[in-house]
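Read through the structure below, which is laid out as structure tokens, and then see the notes.
For this depiction, one protein chain was excluded, whereas all remaining protein chains were kept in their positions.
Up next is chain A:
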Amino acid sequence: MKKPELLVTPTKVDDISRLINSGATAILIGEEKYGLRLAGEFNRDDIKESVKIAHGLGAKVYVSMNALFHNDKLEFLPEYISFLSDVNVDAIVFGDPAVIMAAREAAPEMKLHWNTETTATNYFTANYWGQKGAKRAVMAREINMDSIVETKEKAEVEIEVQVHGMTCMFQSKRTLIGNYMEFQGKDLKVEGRSKDRTLFLHDPERDAKYPIFEDENGTHIMSPNDICIIDELEDMLDAGVDSFKIDGVLKSVDYIEKVTSLYNEAIELYLQDPDAYQDKKFFYLEEIEKIQPINRNLDTGFFFKETVY
């Protein structure tokens, strides 16, 4: 059985060697202008530096360009893609077909990973984007374990699944936090509304807390719990899912590092000795529970939850 890629999100250049030494085999970075809900902001010099460090340690570097682009951003895409190609980034993550169009012109050899998040829900469509040039599909977090396994069986592209962390529930182009503050008559310059402030919405009905922040791409609302399936990795390892992602958005590097090393250990143990993994998997879960930030419970997302419609 092959060991899947362990993809993690550093918050800054200095995190990279720590995370790779903890077991990460690929990193996802980028800048807000092109990528959505990143753990950190990486400008061009940072990207260059990141590639040097990661490649030196044998890990891959993916750059996020999965924003929904309006016309005014189009002119920047080819040049940015050329730059990423020149500095030997291993793949670009996209959602908007405009990125395919730009990559065909600017860097036809560049690998593309399709990731719209919410709309990657079946194997046919994963393969469709494969035919359009994607090497990988990142599955929606809203599909269940059986679908993921079936999708992997029928996919002609690599399959990536988020196994840990926060997920996005909502993106609006409107500046909803600022709008609310203006409605209340507050001075926005003083108040601020960015990711640097830890804001959340409290849902009184469900007593849940949803992180919320604004950036260049609009307003984002995040899940109340962190996905954690460190004790449920068997099916996806057996199926050969290509990449397991740990999303570190709104988390500290200490947290991401610890989670990475635990997942790495769990995966390696299963591959060497599935029975030993069965004995130890709840220990891994407990270890993660110990470092969870206040207000952030763990759950299994939609892996074992059915939705109706």
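Note that contacts are C-beta pairs under 8 Å (C-beta built on N, C-alpha and C of every residue); 3 or more make two chains touch, one makes a residue touch a chain; residues count from 1.
The rule is short, and it goes like this: contacts and distances are computed from a predicted model.
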**Report entry** Options "Putative zinc-finger domain-containing protein", "ABC transporter ATP-binding protein", "SusC/RagA family TonB-linked outer membrane protein" or "Protease": UniProt name of the undisplayed chain
**Finding:** "Protease"
Query raised in the report: Which of these, A:I100, A:L271 or A:L298, touches the one chain of the complex that we don't see?
Result: A:I100
Query - In chain A, positions touching the absent partner - result: 68-71, 73-74, 77, 96-98, 100-102, 116-119, 121-125, 128-129, 140-143, 147, 150-151, 169-177, 179-184, 197-206, 208-210, 212, 218, 221, 223-224, 293-295, 302, 305-309
